[in-house]
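In this view, the complex is presented without one of its protein chains, the others remaining in place.
A and B are the chain letters, set down in written order, and residue numbers restart from 1 in every chain.
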Amino acid sequence: MAAMLGLAFSFPQLHAVKIGVLHSLSGTMAISETSLRDVVMMAVKEINAGGGVLGEQVEAVVVDPASDWPLFAEKAKQLINEEKVAVTFGCWTSVSRKSCLPVFEEENALLFYPVQYEGEEQSLNVFYTAASPNQQLVPAAEYMAKEMGCKKFYLLGTDYVFPRTANKVLKAYLKAQGVPDENVMEEYTPFHHQDYQTIVSKVKEFAASGDACILSTINGDSNVPFYKEFANQGLTSDDCPIMAFSVSEDELRAMDVPPLVGHLAAWNYFQSIKTKENASFVKSFKKYCVEAGLPGGAKRVTCDPIEAAYFGVYVWKAAVEKCGSFDVDKVRKAVYGLEFDAPGGKKSMHPTNQHTLKPVYIGEILKNGQFKIVYSSDGLVSPDSYSSYLWPDGNFPKPTGGPNGDGSL
Amino acid sequence: MDASQVATPSINTEVGQLIKNLASSDVDIVKDSIGELAKTADPRLEKFFELYRQGSVYNWPTDSGVVRIVVNEETIMDDDFNEFAPLLDPLSGEPYLVADVQAKPDLLELEDISPSRKLRSLVNSSKFLLRLFSTDYTVRLSGVKKCGDPSFLPAAIPYLEEIANDETEDEKIRFTAKESKELMVLSGAVEAKKSTEDRLFALSKLGDLKSLRAYARLDTFEGELESMPELSTQELSEAKASISLIRKKIQDHKDTVELSGNLFRGVSYGSVLVLIALGLAITFGLMGVINMAHGELMMIGAYTTYEVQMLFGHTPDNPVNHYYLAALPIAFLVAAVVGLIMEGLVVRHLYNRPLESLLATWGVGLLLIQVVRIIYGDNIGVNSPTWARGGFEISQDIVLPYARLYLLGLSVLSVGFIYFIIRKTRFGMLIRATMQNRDMASSLGVRTRKIDRLTFALGSGIAGVAGYGWTIIGGVTPDMGQTNFIVDSFLVVVTGGVGELLGVICSGLGIGVLTKLIEPLEIGTFTVGPVWGKVILLALIVGFIQYRPSGLFAPKGRLADKK
Partner (left out) sequence: MIIHKDRLVESRRTFFFICLLGFVLIPALYLGGILSIGDINMLGRFMTFAILALGLDLLWGYVGILSLCQFTFFCMGAYAMGMHLAHHGGPEGIIDENGWKIPACLFVVYPYEVGESSGDALVPGFWKPFWNLPVTIVLGLVIPALASFVLGYFVFRSRVRGVYFAILTQAIAVACWLVFCRNDVKLCGTNGLTRFDVIAPSGSLFTFNPVDATDDWKQDNAESPNMDLNKDGSVDQLDYSVADVGFSLSDPGVQLSLYLITVACLFGSYLLCRWIVNSRLGKVLVAIRDDEPTLNFFGYKPYTFKIFAFCIAATLAGLAGLLYVPQMKIVTPSNMEAVRSVMVVVWVAVGGRGSLGGAILGALVVNLLYNYLTSEHDYGFFQWSPDYWPIFLGLMFVVVVLLLPKGLIELVDRVKSTTFVKSIKKEETES
């Protein structure tokens, strides 16, 4: 109803295909998600400048789910039913995706989801363009154990689903590597936790043997007090390196970086990847931010989710052009196995499981908030929708959604 | 002569040649060069090895293919966002000059010569060895420590002994050197001292040192002994007995460290709570306004600190530390002015309707959050002054971080300031008079409106100071007030007893210490941890309020007449 009121004020464009942008612009998640909205808008601008898709201009419909999970479902419905979008790009947190997933499945619409998450999901109505756990967690733990020689692991996270599942995968991996249980510690803090004194003192005790590391899934604003306390109690990356799974260039922009220098993060893309394509991507993103007058301007940086959101639009475009139609079922089939050039290098979509084949990088944090890449995987790593560490028998659940609503194609 | 050689004379030395060898494609040459470099004990090389390990050392070959070893850590961008790599000299760390200006080639011109995975650990250990000769205290300390951590560096033992016996050396470094040396023996990494007796002897020395690092290895060592076939049962049980003796010795030390650590952390957390609740103790406690925008006033203080930092141009590389002192009064003033405006527009209509003041100030809070979010667009990073990093080791293994000490001082100061104003000045007397009996005060000629305004501004200003202090330990986001402070600060004030300064101090410190004592508790296999700690604490407070509905100290002031 409210959407109809809105419709009355919008001006219909001829020969335009609509796409939905479903990222929070207010509330707690706005800090992360606005960047993704920006980069999607940039991709749309580029595509339109290049003649659009199948000869049609692309019109982006932006809504604000306001970091409110039920509102994600509401806005998704509005995009699909009222605005008739061909595809939607959006969501950041798992719970927001879970909240609007039933809508996409019922309406058989398509969502491109650009953020690394805990896996354990495979809906035919979603393409996951960021990492599944085996494309980020396991290589990072392997790096710590083999290259850094760590024997003890402190799994520290914010208490929500991604860290819980991530640590489940990590524990299973470490167990398989023969790390004894007493050498693995696990600890969670509430959202927005600010006082890390006790935890850091525990870490200090744990790391006294000199061969320990932290695998951190601490989220958002808790990172600042954590790293500060870590440095203040006299610990350095030599004493106990921290491998973070949720700290990217965009987050570092908002942090006091010196206490973080020398610590690590694992992603599938860094702004510091040295290729011509990436240099021009970074350049055009910064230019776009300056020209559009966005806050931050030239100080804006690219990071893994930004790249994933960006190439998601191009994957959709390529698939539409491959099948010559905007029809969801045809586009879906065209996406499977698609190979494409992303800013971070060549990547491809998995032929069946909705996820993306990506390289894995590990970077060391520099003073300027960028990463020095210290490890890169040999070629692309294939994604697991369901972790083989949690489903050792390989008897994964069936996919869900799709044209028939039951996970069949 | 080649231009680069003129610019970097160090390259011509023997060290320079060894460094050039690192660009070789022959792994053996690289390996030998690393070994040779480590032996030079050249203090300049420590930093170089760190950069080399990280992959920041490049070969920038001339057109004729002459090797030029350069360093580039961070890239820069020009106005058109083209990326360049400003180069540094590998040894001196000075800009790498070509024709008297720093060379800034395109990144793609540089050739990556970072060590292969097989050589990484060698580079790492060479780095730690070289740190022993550094002139920098913290670098030397970390070198002394890391030599004794796995994977051990027996080659460092002679140097460690030298350091340990050097009377002129710092106590902490000497201690760590001894510790590291014995730890290596204990772990069986020293060829000459591999016998069980030697290792047990090392352990007893470590016991005398009360080494926590040794404590972390006891289990491994015991397990190793058990699996040694050459030990007789008698020997094994003797060894075990001495291990458990040492374990007990260190355990006592560890318990003391933990207890005093927990107490300090509790006091420190408590002081933060007092600080964030202090402003509220005035606006809510004295005046009876349920100021839900209290957290946002703190946020204003924090953002003011950020602006002052920007104004002074403080960055980690180019510290202007006195910005932080200047920000204190400015944060107070800005928050006080915002409070003054808030009072004039909204709060003054609501002095008799406390529950409605809750709603209206919540609305003001939302408004402030979103305005700040629109202006700054994002959360921002306040760079702490450089002196706030690190801590002060008051006795062995008890470190008091400077940032925490500063906050402790700040909250003592703020409490003192408020106490002084309220108890010792005429203004404070008028405040008390107005809050206790407005009509009487008014009839005696006190301009109660003005007092209201100023009192509210005072409370707001103190909230701003709390936000300012917060930047040194925590993050700054537009909604930091709502997510982090508002519930906690109200709980502190309510628990302490509304309207009583002493109550706020007692309850703030009480809650702080209690939290830090509950958090690390272990009951069976269940560790309380921060989440349950917080839940338990909230439950305790709820229980406490049952028992004393008006808090530790009974309320005085405006609220007492009302409810």
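A few notes on this one:
Note that contacts are C-beta pairs under 8 Å (C-beta built on N, C-alpha and C of every residue); 3 or more make two chains touch, one makes a residue touch a chain.
The shown structure was predicted, so the numbers you read here are calculated from the model rather than taken from an experiment.
For the omitted chain, the shown partners it touches in the full complex are A, B. Contact with the omitted chain, checked across B:Gly65, B:Gly445, B:Gly524 or B:Pro549, is made by B:Pro549.
Only one of A:Ala16, A:Met41, A:Val161 or A:Leu380 touches the absent chain when the whole complex is considered: A:Val161. If you put the hidden chain back, the residue from A:Ile19, A:Val58, A:Leu71 or A:Val200 that touches it is A:Leu71. Annotation: of B:Leu236, B:Val337, B:Leu358 or B:Ala433, B:Leu358 touches the absent chain (contact as defined above).
One of B:Ala41, B:Met310, B:Leu444 or B:Val535 touches the chain omitted from the figure, and that residue is B:Val535. Think of the hidden chain as still there; on chain A it touches residues 1-3, 5-6, 9-11, 25-26, 62-66, 68-71, 73-75, 77-78, 81, 94-95, 98-99, 101-102, 106, 118, 120-121, 159-161, 164-165, 168, 171, 181, 190-191, 390-392, 397-398, 400, 406-407. Residues touching the missing chain, restricted to chain B, are 290, 346, 349-350, 354-356, 358-360, 362-371, 373-374, 482, 487, 490-491, 494, 498, 531, 534-535, 538-539, 541-542, 545-547, 549-550, 559, 562-563 (touch as defined at the top).
Throughout what follows, only the chains that are shown with their structure count from here on.
The mean-CA centres of chain A and chain B are about 28 angstrom from one another, to the nearest whole unit. Per the touch definition, chain A reaches chain B in the complex via residues 26, 28, 30-31, 34, 147, 149, 151, 159, 182, 187-195, 197-199, 201-202, 205-206, 208-211, 221-225, 228-229, 231-234, 236, 238-239, 253-259, 272, 274, 276, 279, 282-283, 286-287, 294-296, 298, 364, 366-368, 370, 372-374.
Interface residues of chain B facing chain A in the complex, by the touch rule stated above, are 54-56, 73-75, 77, 80-83, 107-108, 117, 120-121, 142, 145-146, 148-151, 212-213, 215-217, 219-220, 254, 258, 261-262, 265, 268-269, 272, 316-317, 370, 373, 375-384, 386, 388-391, 393, 399, 401-404, 472-477, 479-480, 483-484, 515-516, 519-520, 527, 529-531, 534.
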